[in-house]
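Note that this complex is displayed minus one protein chain, with the remaining chains in position.
What follows is subunit A.
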Amino acid sequence: MIAITQRHVHDAAVPPLAGDPPAADPPSPPPSKDDFQEELVIRPLHSGDIYASFQFRTVWDADFMGDQKVSHYRLFPKSLGQVITKFSVRELHISFTQGYWRTMQWGQPYLPSPPGAELWVWFQDTVTDVDGTWKELTNVLSGIFCASLNFIDSTNTVQPSASFKPLGIGNVTDHSFLRYATLPREIVCTENLTPWKKLLPCGSKAGLSVLLKSEKLFHSTFHSQAVHVRPVCQDPQCRTTSMELRQTLNVVFDLHTSGQGKREWSLFKMFSRTLTEACPLASSSKVYVDVTDNPQGEQFELSPATPLLTQAVVLGDRRTYSVYDLTQQASFGSSRSLNMLLRWKNSHNNVVPPVMLRPLLHSERYVAGYGLQAGEIHTLIYNHHPYRAFPVLLLSAVPWYLRLYIHTLTVSSKGKDNRPSYIHYQPSKDRERPHLLEMLLQLPPNSVTEVTVEFERALLKWTEYTPDPNHGFYVGSSVISALVPSVVAMDTNSTLDRPLFSSFFPCKEEASYFMRVYTEPLLVNLPTPDFSMPYNVICLTCTVVAVGYGSLYNLLTRTFQVDEPSPGLAKRIANVIRRFRGVPLL
C-alpha cells in the first residue's frame, strides 16, 4: 500500500503566484518562544520514607485566549493544545492519585492532590454553554489520559464559589465558568502514566523522565501525577501572557517495601535507573536534595557531594537544598552517570530521628453512626500554630444519595460554638446534582475545629448500584484552602527565577502562604437490596396468579348443584365409632 512519491508538483506550483511573491504577504510573526524546564526534588521524610517530586514546565508565549487559532506546536503538546483551543479553556488542573498523603508523618507535599482523580477547569468567558462544553471536555480528557473521566456528569460536578480561584493571571470572579469534580474511586496505573509521559517533549527518552518507569513508580505508598495548564505573565509588568503547562509527578517510596528496611536511598534503588544526561530541549534541568535537617552531614551522607547549595522559601519555611545541575557535564563525574546516594549514619542503632515540626494545618474526616439509615460526617481541622488564628475555606461536595440535614450542621472549636463567617450551601437534587457546602471558618490558635453534619442514606434504583455495591460508595475528599501564617517572609515576586517546586501557588503577601489540604475520602455503605429479587418476584407472582386465577377460574367454570348438607363433625365422628362397634349408623 505504500507508494513512492515519484514527482514534485509541477515546478510552476512551487513559487507562489507570479504577481504575488511571498514578500507581498503580511509578514508572519516570528515563531513564538517556548521554554522547557525540568526538575526533581528529593526530600527524605522523618518516617524513613523518601519523597521524590518531579516537575516539568513548558512555557509558551502563545496567546490562547485571542481570536487567532494556535496551530503550530513545538514543545507544547499538540493534543493538549488542541483541547485547550477547542473548548476555550482558561485554566485546567487535573490530577490522578493513588494512595493518601499522610500529612502528620510526611509533612506538606509540594503539590497537594486528593486520592482518585480530580479535575477543575476555568473556562473563558466567551463560552456560552458551560455545562455542555464541560461534558465534552471530560470525555476528550478521558480519552487523552485513558482514565474514567467520562463518568464525570452533573451528579458529581460542583461550582465552588470561593475555594478554587484561578491560579494563573486573570481576576475572574464569576464562578459560573468554573467546574470542579472528583472521582475518588479512580485507580491510577500504567495506562495513565504512558499518556502523561507522551506530553513531555523528550518523552521518556532523555532527561529526568528516564526515571519514570512504571514498575517502580507504582510499587510505592503514594503516587500522584498531575497536569496544570494556566496563563502566566511573561514579564514583571505583565503586558503579555504565556501559557504554562506544568506536569508534576510525586511519589513516596516506603522504607520497608521499597527500601528493604535500610535507611539508604539511591536513584537506582528508587527508580532502577540512573541519570546520564539532561533533556537536550530543556533550558534548565536540576535535581534538588533537601538537606535542611542535615546541615553538617550529621544525619546522612550525600554522595556524590555537590558544592552547590541553594535556599528556597517553600511552604512557609526556608529550606536548604543541594543542587545537581544536569546541564553541566561535571555533575555526572567520571562514570558519566549520576546515581545520588543518601546513606544514614546511624541506621542500625535505632536512634530516634529529630521530631518533625508539626504541620500547621491538617485535618481528618470520618463517618460516625450505626445502622443503614442515618449517619454523621465529622470533619476535624487542626490548627497547630501556637498563637496565631487564621481563616480557612472548607469545601465539601457530597453525593445526592447522602441527604445532608443542613440544620444539624454544627461547628465547634475548643468546646465552644464557632460561627462560620460565610456559608454557601447548594442543596442536592436527586440524580441531578450533589450537595455543595462551603464555609469560611476562623481557626483559633492551637485548636481542633470540628464540623459535623447528619445525613440520611437514600435508596437507589437497582440499576444505579455499582458492580460491587457491598464495598460501599465513595465520597470525595473535602478541600481545605487556607492562607497560613508564614514563619519566614514569603517571596512575592512571581517572575523571579525560582525552583519550580516553590513557585506553583502564587503568593500575594509576605506574611502568609497559600496551602490546600485534602481530607480522606469517605467510604459509606448504602442499604443494598437483594439482587436476586427479580427471580423472587417471578416466583411470587407465579404463585399469586396461580392461586388467584385458579380459584377464579374454578368459580366461573364449576357447575353448582344442590348437595345434601353433610352431617356435622360430631355426627361423623360418632358414625366412625359406630362403624367400629358394628352399631347402625346415625
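The rule is simple: a residue touches a chain if its C-beta (ideal position, glycine included) is under 8 Å from a C-beta of that chain, and two chains touch if they have at least 3 such contacts; residues count from 1.
As a convention for this text, contacts and distances are computed from a predicted model.
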item: Protein that the absent chain corresponds to, by UniProt name, given "BHLH domain-containing protein", "Protein YIPF", "GPI transamidase component PIG-S" or "Snurportin-1"; value: "GPI transamidase component PIG-S"
item: Selected from A:L178, A:A206 or A:V411 as touching the chain missing from the view; value: A:A206
item: Omitted-chain contact residue, chosen from A:A374, A:C542 or A:L585; value: A:C542
item: Hidden partner chain, touching residue among A:Y73, A:Y100, A:F151 or A:F268; value: A:Y73
item: Which of A:G132, A:P534 or A:P567 contacts the chain that the document leaves out; value: A:P534
item: Residues belonging to subunit A that touch the chain removed from view; value: 1-18, 20, 22, 25, 28-29, 31, 71-75, 77-79, 82-83, 85-87, 140, 143-144, 198, 201-203, 205-206, 277, 280-281, 534, 538-539, 541-543, 545-546, 549-550, 553-554, 557
